[in-house]
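With one protein chain held back, the other chains of the complex are shown just where they sit.
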Amino acid sequence: MISVKKVDNRPLNLLERLYLPEIARGLLVTTRHFFVNLFNPKGMPTVQYPEKTIPLPHAARTRTRHRLKVRADGSPKCVACFMCQTACPAYCIRIEAAEYPDNSVEKYPAVFDIDLSRCVMCGMCVEACPEDAIAMDTLEIPGGALTRSEMLMTREDLLRNLPGEAPSVLGASNRLANEYLKSKGEQ
Amino acid sequence: MTATLLAHKDLLLFIGAAALKVLVFLNGVMGFTALLTLAERKVSALMQDRVGPNRASIFGLALNGLFHPVADGIKMLVKEDFVPGRADKLLFALAPFFALVPVMALFALIPFGDYVMVFGYRLDLVIAQVPLGVFLVLALSGLAIYGVFLGGWASGNNFTLLGALRGAAQMVSYEVVLGLTLVGLMMIYGTAGLQDLVRAQGKLLFGFVPAWGIVVQPLGFVLFLTAAIAENKRTPFDLVEGESEIIGYFMEYSSMRFAAFMFSEFVEIILVSMLSATLFFGGWQVPYLYDTGFVLPGGAALPLNHYLVAALQVASFSAKTVFFSWFLLVVRWTLPRFRFDQLMTLCWKRLLPLALFNILLTGAALLALGKL
Partner (left out) sequence: MPKITIDGKTAEVAKGTTVLQAAQALGIVIPRYCYHPSLSISGNCRMCLVEVEKSPKLLTACSTEAADGMVVRTDSDKVKAARRDVLEYLLINHPLDCPICDQAGECGLQDYYMEHSRAKSRFPQEDKVRRQKRRALGPHLVLDNERCILCTRCVRFCSEVTKTSELEVMERGDHSYIDLKQGKALDNGYTLNLADICPVGAWTSRDFRFKQRVWFLKRTPTVCLGCATGCLMEAHHNDGVLYRLVPRPNAETNTWLCDHGRMTYKAVRAGDRLAKGVIKNGLIELEPALREAAGRIDENHPAAAVLGSPWLSVEDNAALARLAKDAIKTENFCFDFPGAQGVKDGILINEDPAPNARGARLVKDAYGGIALEELRARIVDGRVKTVVTEARAAAFVRDAVKASGARLIVFATNRADIPPAAYATLPYACYFEVPGTFVNFQGLRRRAEPSVAAPEGVRPLWALVNRLAAYSGASLHLDSAADALKEIVFK
């Protein structure tokens, strides 16, 4: 539903063309805001982030700080396919792929950096991920850092499952990993 | 030695008193300017339902942003002082002074109180008593154009030059209106000295209305304030700088040189506030307060100590200055910017005829009242 605002484009009347009454009206509005806020600072909507936070509204909950999902054995679910890096419009993801010597899932990210100071929180990486390995459901809003390095999330910062979450087993390339974990369990 | 000193006692006392006044008054102005840079951001924040800067802190003590001017000062000091390769080095260095010095000099003319008796000597609470103060004010404020124009031209950049041209055109135009709006005042009070003007405003009209400029020259005040804001290059007339959108004359300036331009703008706010108070709101006058104390129109009187009276007068002047400074900030954050053609139309086609009409009206009224 698009809301349409009708603009009244009638010509100005004499009082309005004199400027001064209109200026006074404008000044009245701003002055009112000034004094209301001066004597009632609590009424302002500003939240002193990051010291204070408020519960996120529903629409904002779908895209919060990234995490990389973890398999049952603690290895990253990510297989370093570079889909998120390709999809990222802000070029904030940097991946370096490597190979497990024993695990039959050949590829894993040796480096997985997300530069949050560049990230635009668009969620394209989550959309692009074919392995259900990256998610933006931590309900943490990144920001409020004093140095750039604080905004750089490395693989170690990203790797975690949510409390109570069972390790995800989705994804075609994770078939091998699931089998590998199963065979290890049977031994 | 002593004899020589004694011979020149009056001169030495005069110099000493003047130095003391400069020290106290200018320091007060400077401190207030620093606070004003913070106030500008705080006032705009409150008007827009924001909190404004509140993060700068010393040992964890933020005091709601009180240290931001200090942080700004440190930042300005340690930034790179960049001079463009094609700039005229000498004029580029001089321009910030041209912007700042005439404005600072103007404070010498502002009476911030009547007088105090110190050890039997009469100390006038104005740094320089000039008989034609109003004209000196206009002359010195005209000099500020040099800062703008030299800054823009010496940068060796076409865009700063365009900004400077806009600025010079605007300031020259509004200079005319600014001067004409004050003619009415001088006609009524019959003087051009600022201290005399303030004293004249202490009289009562019809026995109970203070004869302030605003009462006798309401149109003059509106015109003066408009022209003064334009002269000051602040919104809605800030297309000389156009902070973020248009390129201004000090684009190539950085570090303390930029700070000088910035500072001069805030000093000008105080100056305009003081002039408004002095010329139209009775300066240091408090209604019904005389040398001996309050004397109400009904005849009731409250005698006061001389020093208390002087203190009240200085406080009155300060309060008026603070109010106008605040008012200028509110105006700045309320009104949108004019286009350049609108700016010029307003000046030459609206304000100038009105100012001339005001003079005519004042003259006619004086003639009718038989005061000419």
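Here the chain labels run A and B in written order, and each chain numbers its own residues starting at 1.
FYI, contacts are C-beta pairs under 8 Å (C-beta built on N, C-alpha and C of every residue); 3 or more make two chains touch, one makes a residue touch a chain.
Note that this is a predicted model, so its numbers are computed, not measured.
The chain not shown here makes contact, within the complete complex, with A. Looking at A:H33, A:R63 or A:K107, the residue that reaches the missing chain in the full complex is A:K107.
Checked against the full complex, the candidates A:I2, A:I54, A:L146 or A:A172 give a single residue touching the omitted chain, namely A:A172. Although one chain is not displayed, its contacts with chain A can still be listed: residues 79-83, 86, 97-99, 104-107, 130-131, 171-173, 175-176.
Rule of thumb we're sticking to: only the chains that are shown with their structure count from here on.
Measuring from the averaged C-alpha position of chain A to that of chain B gives a distance of 49 Å. Chain B makes touch with chain A in their complex at residues 43, 46-51, 222, 330-331, 333-335. By the touch criterion stated above, chain A contacts chain B in their complex at residues 20, 23, 26-27, 29-31, 33-34, 37-38, 41, 44-46, 48.
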